[in-house]
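Note that one protein chain of the assembly has been removed; the remaining protein chains are unaltered in position.
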Amino acid sequence: MRIGILGAGRIAKVHARSIAAHPGASVAMIADPCEDAARELAEAHGARHTADPAEVISDPEVDAIIICSPTPLHAEQILAAAKVGKPVLCEKPIAMDTETIDKLFADLEGLDPQVMLGFNRRFDPSFAKVRRLVDGGVIGKVEQVTIISRDPAAPPREYLASSGGIFKDMTIHEFDMARFFLGDIATVFAVGQNLDPELADSGDFDGAIITLTNADGVAATITNSRHCSAGYDQRLEVFGDKATVNADNIRETTVQVSTGEATDAKDPYLDFFLERYDAAYRLELAEFIDAVENKRTPSPSLKDGAAALAIAEAAEKSARTGTPVTL
Amino acid sequence: MRIGILGAGRIAKVHARSIAAHPGASVAMIADPCEDAARELAEAHGARHTADPAEVISDPEVDAIIICSPTPLHAEQILAAAKVGKPVLCEKPIAMDTETIDKLFADLEGLDPQVMLGFNRRFDPSFAKVRRLVDGGVIGKVEQVTIISRDPAAPPREYLASSGGIFKDMTIHEFDMARFFLGDIATVFAVGQNLDPELADSGDFDGAIITLTNADGVAATITNSRHCSAGYDQRLEVFGDKATVNADNIRETTVQVSTGEATDAKDPYLDFFLERYDAAYRLELAEFIDAVENKRTPSPSLKDGAAALAIAEAAEKSARTGTPVTL
Amino acid sequence: MRIGILGAGRIAKVHARSIAAHPGASVAMIADPCEDAARELAEAHGARHTADPAEVISDPEVDAIIICSPTPLHAEQILAAAKVGKPVLCEKPIAMDTETIDKLFADLEGLDPQVMLGFNRRFDPSFAKVRRLVDGGVIGKVEQVTIISRDPAAPPREYLASSGGIFKDMTIHEFDMARFFLGDIATVFAVGQNLDPELADSGDFDGAIITLTNADGVAATITNSRHCSAGYDQRLEVFGDKATVNADNIRETTVQVSTGEATDAKDPYLDFFLERYDAAYRLELAEFIDAVENKRTPSPSLKDGAAALAIAEAAEKSARTGTPVTL
Partner (left out) sequence: MRIGILGAGRIAKVHARSIAAHPGASVAMIADPCEDAARELAEAHGARHTADPAEVISDPEVDAIIICSPTPLHAEQILAAAKVGKPVLCEKPIAMDTETIDKLFADLEGLDPQVMLGFNRRFDPSFAKVRRLVDGGVIGKVEQVTIISRDPAAPPREYLASSGGIFKDMTIHEFDMARFFLGDIATVFAVGQNLDPELADSGDFDGAIITLTNADGVAATITNSRHCSAGYDQRLEVFGDKATVNADNIRETTVQVSTGEATDAKDPYLDFFLERYDAAYRLELAEFIDAVENKRTPSPSLKDGAAALAIAEAAEKSARTGTPVTL
């Protein structure tokens, strides 16, 4: 499969590397308005490049598209690809607001698009195993899900300004993970925190506690922070009536040091998301390629992306008003 | 110190055993309306017994009182002991409602009572160490506290009926633990769950997720369940800007079994609270005796008990109405 | 059961405390040539005292004897107790050499003595559970046993001089533990180390690696050191054809600290043997009392003590000659 990539930034590089490592795929063409970036990444992979994403989408030697461009461009690029019948793997989030998504769904009507959303964490080997344990009945009826997600350090203030806020930018992954185990979410209650003095006037939260429930009363708790001294803290626990299952952080080695001060001290957490979710990105790509080749609907879908964004908007509203929001 | 115990039930036995193991204290007298129970426990400790708690309170050879009677009796017994100037260690909660507590505080006015509340978990060696790490600056500024507390199995339905509900009966310990790290609580949001089919019509919740914040925006999350297949699940994590510190469950041994199915499989959690918090009960008693001997105000205090009950009432209200409650 | 204790030192205090905590036993009398020590310990337990151990052994109000005197006195005191038909719990080792033990066995001929050897580690809850897993078939056929035992810090040089050497003083516990899983030992190969500069001219080893095999070819490896910066390091692993089972060190709390330098850092190991094996001492006493009351042969027996000493002598010979020794 010859794949075109829209964007040549950090996440585009990850996907290009995953494609190179996949036995059945190659990087065909890369588009980025910053043509130097496009050229550099293209050359590293023996691919062509352009400044214009439309060229990639229409190129006859490009079989599928991965969208790694800025969020405001996602919807139009999904639509353009759908119009020429090309499968798309689109980075999250689909858009910055649900209006844009509603319009996209309307525009896509009748096009039968094959679009996969880049919620890579569903493919993390540990989280995926937790899900298999649920599917296999090991956990029993899921009752409570506890998700902890903390970044190692806050991004630059300028990034925050255009990020869409913590819920759309960071928690969106946890909202999808909650949906992975709870299905559709019925209520959202979010507490936003502003504890980092450096971000005091950023207008965004730097920490958050969110409680989600589904129609059956199953609850998920998400704890977020924009900083964590111990590293990139990514944990999940699913509690059911038969078992409790958790996925711990990943370390670079299994070394443990014991001295008179502390024993069994382990490495810091694997840091940052490109390393922590390295396997997840590769497995996500494999699922995309497999779905395209077998003409299956890939999962997570565009609807999953829309649902996560709706929760993010509800969380923002809840945190701002101090009241729960019903979806 | 010669100690009188009001009540001869399960928790009274725990305290009697702790007193016997303490080098500076002895069980002097035990009162229980069920005189057989009082006699049996008294004989095991070489103590006197009676059916009437007032006798214990007024006995000249009783220096201090431990109240292990049913909750509705706590307030009057505290008052009676205060009137004769005897120190009291009272089991939680003080009362079933804040009105009773308010009246108690009014009645105690001018009596300068020495009363300690039985929030034994503050004395659990692991939780106490987490607190010392906070005090010592290791954790930095506390930002998020995560408490998980699940009972191994639901109590009998008849117990539930008179328990006062999950928040006053079970979560009250977690509310105190949240206050141990956050101080006074400003807002409470609680989600009640009713997932256990056996308890469907009990009128009580069998699971709960509670989010608490203090005036500085620090948040605590509590996850409760009345059942847990893996045992009595009691965990605490405190996240600060310098470190994350957690206290794990306790097992009977350090044995780990590795087979082709699973590796490093440990014992089930220590079960139930008498075993899990065995050391905590002993250390709590030691603190009580030390405070009395040195005429210090013991901690946790009557006010701590009142504050925890106020949170429990707010949580009940929040869970019933679906809205956060401000304290 | 009224128990007399010969000796009033560190280990005598441990046994006195265990007796006090046992519902069916009391400390009756304590003998120590240092009469002040005997008096002090006796008074703490409401017991009588004497400078002469013979008085305790013959006292009609003493039902059983615990021998905590220096090793050179053990054999004669066991014999004296056996002659008056009193059960004995004797601290390890029985004697400093096998000749003394052979003579003791000859002297005991016909006396049918009830003697238990103080190999307390067999009663450690974790090690005992490993043994139960072997007995229950979980581990399958035992093939390899790995024992690590390191003291937190070397004892004073003067202690070492009279200790009988590392194998009789320290490793004797591991030799018994190896026998606990392998039964009779057939061959011994020991490497002695002298790595601590402070002990360079002590004439004793400060570290040792011992390989033991039984007649079926099952092997045990023991790694000893007189010092360990991380604390008192006491671990056991049993490998069989169905499972590998290990018992880890014990810590005072379950607290784990995570920072940017290290994550999940735990407490140092519980330190020293009085704390680490506190439960083992209590359970050992309970077994002794139960065996006496039910007129059972207590285990570990005098023969177990003799066997461990024979291994210690073989290990010393092996380490000094550099060749394996066959038992």
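Per-chain numbering from 1; labels A, B and C assigned in written order.
In the analysis below, contacts are C-beta pairs under 8 Å (C-beta built on N, C-alpha and C of every residue); 3 or more make two chains touch, one makes a residue touch a chain.
Treat the numbers as computed from the prediction; the structure is a model and nothing was measured.
Counted over the whole complex, the shown chains touched by the missing one are A, B, C.
Screening B:Lys83, B:Lys141, B:Lys242 or B:Lys266 for touch with the missing chain picks out B:Lys266. Within the whole complex, the absent chain has one touching residue among C:Ala44, C:Leu108 or C:Ile148, and that is C:Ile148.
In the full complex, the hidden chain is touched by chain C at residues 140-141, 143-144, 146, 148, 150, 187, 189, 191, 193-196, 207, 209, 211, 213, 217-219, 221, 223, 225, 227-230, 233, 239, 241-244, 322-324.
Although one chain is not displayed, its contacts with chain B can still be listed: residues 229-231, 249, 251, 257-269. In the full complex, chain A makes contact with the omitted chain through residues 21, 125-126, 129-130, 133, 138, 242-250, 252-259, 267.
FYI, only the chains that are shown with their structure count from here on.
Rounded to a multiple of 5, the C-alpha superposition of chain B onto chain C involves a rotation of 180 degrees. Centrality annotation: B (chain centre taken as mean Cα position, compared with the mean over all protein Cα atoms). Inter-chain contacts peak for the pair A-B, counting C-beta pairs in contact. In whole angstrom, the spacing between the mean C-alpha positions of chain A and chain C is 57. Taking the mean of the C-alpha atoms as each chain's centre, chain A and chain B sit 42 Å apart. Among the residues of chain C, those touching two or more other chains are numbered 249, 257-259, 267.
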